[in-house]
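First comes the structure, then the notes that go with it.
What you see is the complex with one protein chain gone and the rest in place.
Then we have chain A:
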Amino acid sequence: MSPPYTDSCPSVKNILLLDSEGKRVAVKYYSDDWPTNGAKEAYEKAIFTKTQKTNARTEAEITMYENHIIVYKFVQDLHFFVTGSEDENEMILATVLQGFFEAVGLLLRGNVEKREALENLDLILLCIDEIADGGIILETDPNVIAGKVASNSLDSASSLSEQTLSQALATAREHFTRSLLK
């Protein structure tokens, strides 16, 4: 039995980034509610369908599915989701979601769309890795999250302070895109 929420640390059950057809761009699960890939895909399909017709573009939206709370936000053709337990403080989940999509916005230099996300998938995966560890929230400030990811993407050990954040991001992104398209 898990302890009652009041004694437990704020946490998330998964962080999902899907495209406008509900296909995976990047996902990370932290709880054993979905033991198999099939269960995960079924969950993604269910919440994608459930939220598809809502307008989550200006403000983050929220819904419940089974015993989970899902907060979500759509930007262009990308759908961002964060799931928590039904006992979790909704505002905490919303803060994690905001940290996620704003950090992705910084890392993709404002071009928040599926193609850009896939071309920079390493940045997206590192970004998710910096948000939570085993479901425990590590960081929610989008600038800090993006900063940590970007500092990792530099070629040499030269510190971030020598370049501006956007320069660093540009370098990292170009490197990856070029090599991937070879």
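Methods note: contacts are C-beta pairs under 8 Å (C-beta built on N, C-alpha and C of every residue); 3 or more make two chains touch, one makes a residue touch a chain; residues count from 1.
We adopt the following convention: contacts and distances are computed from a predicted model.
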Protein name as given in UniProt for the chain not displayed, "AP complex subunit sigma", "Coatomer subunit gamma", "3-methyl-2-oxobutanoate dehydrogenase (2-methylpropanoyl-transferring)" or "tRNA (guanine-N(7)-)-methyltransferase": "Coatomer subunit gamma"
Where the unshown chain meets chain A, residue by residue: 1, 5-10, 24, 26-27, 37, 40-41, 54-55, 59-64, 71, 89-95, 114-115, 118-119, 121-122, 125-126, 129, 133-134, 136-140, 148, 151-157, 172, 175-177, 179-181
